[in-house]
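Of the protein chains in this complex, all but one are displayed in their positions.
Should a chain be cited, it is by its letter among A, B and C, assigned in written order, with residues numbered from 1 in that chain.
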Amino acid sequence: MIRVGIYGASGYMGGEALRVLLEHPQVEVAWATSRSGRPAEHFHRNLYGAGVQLVSPDAVGPVDAALLALPSGQAMTIARRLVDRGARVIDLGADFRLRSRPDWERVYRKEHADWALAEEAVYGIPELHRAEIKRARVIANPGCYASAVILGLAPLLRSGLVDPKRIVIDGLSGTTGAGAEPDTASHHPEIANNLVPYNVVDHRHTYEMEQELGLVAGGPVSVHFTSTYVPITRGILAICHCFATRDASRDKLLDLYRDAYAGEFFVRVYDMPKDEGASWQHRPYPWVAAVSGTNFCHVGLDVDERRGRIVVFSVLDSVGKGGAHAAVQNLNLMFGLDETTGLTRLGMHPY
Amino acid sequence: MIRVGIYGASGYMGGEALRVLLEHPQVEVAWATSRSGRPAEHFHRNLYGAGVQLVSPDAVGPVDAALLALPSGQAMTIARRLVDRGARVIDLGADFRLRSRPDWERVYRKEHADWALAEEAVYGIPELHRAEIKRARVIANPGCYASAVILGLAPLLRSGLVDPKRIVIDGLSGTTGAGAEPDTASHHPEIANNLVPYNVVDHRHTYEMEQELGLVAGGPVSVHFTSTYVPITRGILAICHCFATRDASRDKLLDLYRDAYAGEFFVRVYDMPKDEGASWQHRPYPWVAAVSGTNFCHVGLDVDERRGRIVVFSVLDSVGKGGAHAAVQNLNLMFGLDETTGLTRLGMHPY
Amino acid sequence: MIRVGIYGASGYMGGEALRVLLEHPQVEVAWATSRSGRPAEHFHRNLYGAGVQLVSPDAVGPVDAALLALPSGQAMTIARRLVDRGARVIDLGADFRLRSRPDWERVYRKEHADWALAEEAVYGIPELHRAEIKRARVIANPGCYASAVILGLAPLLRSGLVDPKRIVIDGLSGTTGAGAEPDTASHHPEIANNLVPYNVVDHRHTYEMEQELGLVAGGPVSVHFTSTYVPITRGILAICHCFATRDASRDKLLDLYRDAYAGEFFVRVYDMPKDEGASWQHRPYPWVAAVSGTNFCHVGLDVDERRGRIVVFSVLDSVGKGGAHAAVQNLNLMFGLDETTGLTRLGMHPY
Partner (left out) sequence: MIRVGIYGASGYMGGEALRVLLEHPQVEVAWATSRSGRPAEHFHRNLYGAGVQLVSPDAVGPVDAALLALPSGQAMTIARRLVDRGARVIDLGADFRLRSRPDWERVYRKEHADWALAEEAVYGIPELHRAEIKRARVIANPGCYASAVILGLAPLLRSGLVDPKRIVIDGLSGTTGAGAEPDTASHHPEIANNLVPYNVVDHRHTYEMEQELGLVAGGPVSVHFTSTYVPITRGILAICHCFATRDASRDKLLDLYRDAYAGEFFVRVYDMPKDEGASWQHRPYPWVAAVSGTNFCHVGLDVDERRGRIVVFSVLDSVGKGGAHAAVQNLNLMFGLDETTGLTRLGMHPY
């Protein structure tokens, strides 16, 4: 059994990590922290009766691995201590995600406390960096929007079929992405019948997208990204608009995507035929509800041949494949387990 | 492996049974039916990539057990054929739930086609009828509201502490309970900001509640039940009001419930202390979101000592403990498995 | 023009009062207060461009009338000052609602600062106290649940057809009722797919209901009331269960209600025929969505003749007929206007 600790288990991301690891057949949750020291079920009623006591972060013992679900800026000091004691670290925050220190320090508005560790860290998308992840001491688990966008666009950017400087993306997020702390934007009377744009330009996740898609494209990429809260709880839909540099039909692009993700268990290409008369159940674009609570990412697409635009839809759960479940996928890889261990549960319908 | 067939897998109840059985370690899904003969993922996008083809009900082979998720009236003929071929049957509909034929025929407005089988059938609440379920050929899986109410009130009715003729219950149900067929009451523009009372008096499930609670109480029980659709997807909250015949404090009643469900894995007594200053997370009443997608039922209560009223809250998922998951619990019992096999997944937070 | 001031205009109740009075043809909003001193549109985007500046409560001038939308306990001192300066006062809080001082002080957990004024105050349900309201200096605007319940049950209690000691009510409320301050119970990820019981026994509004229904019934009444938040924004549904002391058909009771509210513009008896085959649009119970944003209360009912129960449904908007709109109805009466002035707008469909 791998002994795993979780920092920040009273929040939504840490709570989801706790849920998944409690059901993981090869993991023992050594501890999970919260400054309040309450039972986990006080924060997460889904864990009622599971008997998990959260402990102070000052009172934790040695582990084989630790997941850090902390506000940005806290992981960069804790990670070093863990690594020094031989633990492997998966940071669910942003402290180790960027390769450019000037970008990181400008975007996160602070000095980085341990850039050597940031340089060593591997960006935790297995579908792109599987080999490095297996060997890594520190994983930078991607941002939720970044996961959706990178998985959605990597095959297209790799193909060279689209203009890499004119990628326009609307990211729609459920309110879980706003965190467990009550605030006006996620106050039910305000958001239940509303749509709330935020971080409209220069969103922090843009830098992850440009970094990783740039690697894939083999050159600079400009992502024009805007985020909006929508009144669902979990889940993200990234609507990615690209301009084709050559003609490409929907069928041809679906082939490209099927090839790209042929061996991937968790990324599914939504390739139902486009049939004008199809009932709603059978329309060929992915639905975010289908992947809530899972580590799946569904990707679908369409082409406007009249105007030369390709639209890619990528859906995932912000604390699933966009967070805690992806972290467990990385954990599996780091410890030589089958990558799907503990992560094969299906989504729900209805959700 | 137990070979199980599912009738009616394109609906919400049958689809949930399919999801659970696909993940069940001791079950092989032999077939699942739909008149349309499409892949399951056409109806249930959570099953995208699972590779399940639904088949015509006319083209099914022998199985060890069958789950019937069919409109009321269809199971009573199919069940006999299955039993004759040696299969054990769990009917998720209403055909075998009542012990009184006149009641059944009046309430369901048709003649019963196989009352001998109805008399043989066991009402499928393991917490009340575990021994009979193990031996049964036919299980009448309870109605969703009935499950919530019976589990919520059995300890209290058994105790004799309340007036059995003045039990008033409001059942609030998510729209999954209305089924997969689009209709005005579950049309999003109509229900999203609305509350829709229906089956306001003489709801069919009332007869199950009175039957089972009558057995527990050892005498006639009158349940005054009203149902209302609320804009959540899954889940039921039964608010059960009883009038105390003797003084009983909240603490004493919680003891009674803890004793009653001491050995039960799936029924959890929500017994957090009542603390006026507690934050919302810590309020001592169960939340339906916590049990969505699971086989858990959370029960909590309070007492109005000034006016002599006891309020019991019972929450479950209408297609979980109130349906398909409970059916699998019964299946486990019928085949000698640990009753929790394939059913231990935790709920989600947020849901 | 009547010059009206509003205390507490940054909250939901005060904001709704402001909206209604800005459109009232006979009222001039002299001022509306908020400690922050910001433009009203900062709190209420529906008022964007309306040019209303909120002012400090310390900087307000004389008015003909004031509406107080303040936390409980603050109105009882402010009201005296206003009355002394000749203003008429409508308190949207709870400070003047109860006739029994011991009850008030126990329930609200403080000493009352001006009981003389509380004794003088008139309980502001025009349908019961129209004549007194016209003459009153101080109106105690009813609690939202109390409005729904009293309007829903007054005809029945007056008739003597039901047991006055066994009235069981579930009140379902949208999250607007929880106020503008973000909190866990109204945090979207927590409530969007959830049902949250609160104030389960001995809810403060119970005392208003018992007081007013007791007057109507001509004797003591026991109301057994439980409240639950549901994921709608505005609106309340009170499901009121009564036990019949004599046989009474649905038709007879509808006659009773139509008679009781024959002259009332704002209370509508929902008396569509009960037709088993009716589509959902035509089911004979009121829908809360229909009255959102209005001063209407829709009342409907059904009878379980087998078990001797009468169910009354009463729906209104908690800041409409259950709050700010009702306050304006009272204001109209106090100043000799047609009671419907500024309040005739229809609800929306869909809402």
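Going forward, a contact is a pair of C-beta atoms (placed from the backbone, for glycine too) under 8 Å apart; a residue touches a chain by one contact, two chains touch by 3 or more.
Computed from a predicted structure; not experimentally measured.
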Quick check: which displayed chains does the absent chain contact? A, B, C
Have a look at C:166, C:187 or C:234 and name the one touching the chain we're not showing. C:234
Specify the residue from the set B:47, B:76, B:191 or B:290 that touches the hidden chain. B:191
Per the whole complex, from C:15, C:93, C:197 or C:322 the residue touching the absent chain is C:15
Can you work out which residue in B:50, B:113 or B:180 touches the chain that's missing from view? B:180
Using the definition of touch stated at the top, determine which of A:85, A:110 or A:224 touches the missing chain. A:224
In the full complex, chain C touches the hidden chain through residues 12, 15-16, 19, 22-23, 42-50, 175-176, 192-193, 233-234, 268, 270, 281-282, 286-287, 289-294, 296, 298, 344-351
I need the residue numbers on chain A that touch the omitted chain, in ascending order. 166, 168, 170, 172, 174, 183-185, 189-190, 192-198, 200-202, 222, 224, 226, 228, 230-235, 237, 239, 241, 243, 279-281, 283, 285, 287-289, 292, 302-304, 306-307, 309, 311, 313, 315, 350-351
Note that chain B touches the absent chain at residues 12, 174-176, 178, 180, 182-184, 186-189, 191-193, 231-234
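Convention: only the chains that are shown with their structure count from here on.
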Same or different contact residues where chain C meets its copy chain B, judged by the half mark: same
Could you grab the centroid distance between chain A and chain C? Build each centroid from C-alpha atoms only and quote it in angstrom. 46
For chain B versus chain C, what separation do you get between their C-alpha means, in angstrom? 37
Contacts with two or more other chains occur in chain A at residues 12, 175-176, 192-193, 233-234
